[in-house]
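One structure is given here, and the rest of the page talks about it.
Excluded from the complex is one protein chain; the other protein chains are retained at their positions.
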Amino acid sequence: MKKIIEIVDTIETAQVYAELSDAKSGGICVFVGTVREFTNEEEVVALEFETYKTMALKEMEKIADRAIEKWNLNKVVLRHAVGEKGVAEPVVVVGASSAHRDACFEACRFLIDTLKETVPIWKKEKFKNKSVWVSAHP
Amino acid sequence: MKKIIEIVDTIETAQVYAELSDAKSGGICVFVGTVREFTNEEEVVALEFETYKTMALKEMEKIADRAIEKWNLNKVVLRHAVGEKGVAEPVVVVGASSAHRDACFEACRFLIDTLKETVPIWKKEKFKNKSVWVSAHP
Amino acid sequence: MNVLFFGIAKDIVGNSELIFSEELNKPRTVAALKKQLVDSYPEFSKLNALAVAVNSEYATDDVTLNGSEEIAIIPPVSGG
Partner (left out) sequence: MNVLFFGIAKDIVGNSELIFSEELNKPRTVAALKKQLVDSYPEFSKLNALAVAVNSEYATDDVTLNGSEEIAIIPPVSGG
């Protein structure tokens, strides 16, 4: 089992297949989160990501370990970007490879859902006239 | 909405993100099917894919259209390789991008499941001492 | 009437295309075509399933054939 856990300045989406590719795998499932132009019909100029890096890496490692416990996976990647990202830029990529496709699909969904719940990374939405920390307030 | 439907000799996995990337999308989900080294504990040397191309492209187009009807998608890719593929090589890539991740995950799963059911492509597993058309016999 | 064969179907008939040239031999429906194939090549009856495409669309048994269509024998698919 190979895990790749990283916080980076820029995500290179092209590299993830080589990282997940595996002779024992028949399927690779990858999710890429990107910056969307509009939130609630307001135009987003950029997203700014900040992290508590030592803790974020630990939490990402835990998520990978939980996925490996739950499913029969050969390789797992969790990679998140920090800094300012413009529209359509990738901000997160998670993926898994497994012998059969059920496992990699379910694991990939679990990876991104859990990352969003537990990993200490914060996103500020920058609009033309204001900035908002996402999910901070009810 | 942009659809990319192709049957190719070699799949370049690196290109699929650029194809699915979209200002209106917050999520991209991609599935890559690859050649697995073992089937029922027998060592696979290669897979050989054959297609009825005109019909396969029509069926892939129908699958994309059904996905677009069911989910709110911005871009869809269905690409299958033909010819002989060695262990760990990609043979199929399907993916979708959407504003929110539920849609792209569900659509991506639908694309590969339906492709395997309806698209006229046939796979021969080549072992050391024999070759078998997959799924042909009970 | 020309019929295309793919995958294991091609192996069974030993050819990627067969021509039904005799008027008498030409099946008039998809069901008749399938029956004719199974009668001539019993291996077809051992397959998981056997579909026929007419003009590159799946065709049900009752679809009629006039001989000018592109007809293909579709054994169980296994892409992906």
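By written order: A, B and C. Residues from 1 in each chain.
The working rule: contacts are C-beta pairs under 8 Å (C-beta built on N, C-alpha and C of every residue); 3 or more make two chains touch, one makes a residue touch a chain.
Computed from a prediction, not measured in an experiment: that's the story for all the values here.
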Shown chains touched by the chain that is not drawn here: A
Among A:V77, A:V92 or A:A107, the residue in touch with the chain that has been omitted: A:V92
Interface with the undisplayed chain - residues on chain A: 33, 49-52, 54-56, 58, 80, 91-92, 112, 115-124, 133-138
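The criterion applied here is as follows: only the chains that are shown with their structure count from here on.
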Chain centre separation (chain A, chain C; CA means) in Å: 48
Centroid spacing, where centroids are CA-atom means, of chain B and chain C in whole angstrom: 26
Sites on chain B at which at least two other chains make contact: 33, 112
For chain C, residues contacting two or more additional chains: none
